[in-house]
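Yeah, one chain of the complex is gone here, protein chain that is, but the others are all in their spots.
Take a look at subunit A:
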Amino acid sequence: MLSSFDPSRNWDPFTEMRWLQNQMNQFFESVADRSSSAFPAVNLYANDQGLLITAEMPGFSEDQVELSVQDNELVIEGETSETNEATDWHRKERRYGKFVRRIELPFRVDPDQVDARFENGVLEIELKRPEEDKPRKIPVNR
């Protein structure tokens, strides 16, 4: 280690500082990107009949969200606006604005059989598989 220290070489502490700064910026950018890209966060459940998708959307109501289904893609989009009378902000962590979330579904669903409901800020979407796609039990003959 000591041998690598050569005072004749032009060691610039600022170069190293800048490198560190760059690394830090990249790190924080990647963290910020991840959190902003996925709104709303969703969970998917499945059974033989279809799919259940739940999304955490506190503060949203039915008329602020639009759903569309095509083949095996579900699109959730909407907008919330700030409706407060703030004169001074102390903390701002909740989300406002427009969003679009596209979710690839694991199988085809019937676009005519979509049942969506909001309960306490959680959106629940139930999607049915087309009748001909549902898994069938095949009896084993003796």
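Keep this in mind: a residue touches a chain if its C-beta (ideal position, glycine included) is under 8 Å from a C-beta of that chain, and two chains touch if they have at least 3 such contacts; residues count from 1.
Keep in mind that, in the parts below, contacts and distances are computed from a predicted model.
Participant: Name the chain not shown, per its UniProt record: "Hsp20/alpha crystallin family protein", "Cytochrome D ubiquinol oxidase subunit II", "Oxaloacetate decarboxylase beta chain" or "ABC-type branched-subunit amino acid transport system ATPase component"?
Facilitator: From the listed options "Hsp20/alpha crystallin family protein", "Cytochrome D ubiquinol oxidase subunit II", "Oxaloacetate decarboxylase beta chain" or "ABC-type branched-subunit amino acid transport system ATPase component", the omitted chain resolves to "Hsp20/alpha crystallin family protein".
Participant: Given that one chain is not shown, which residue among A:20, A:41 or A:75 touches it?
Facilitator: A:41
Participant: In the whole complex, not just what's shown, which of A:56, A:73, A:115 or A:133 touches the removed chain?
Facilitator: Per the contact definition at the top, the residue touching the missing chain is A:56.
Participant: What residue numbers in subunit A mark contact with the hidden partner chain?
Facilitator: Contact residues on subunit A toward the absent chain are 38, 41-47, 52, 56-61, 84-95, 106, 118-122.
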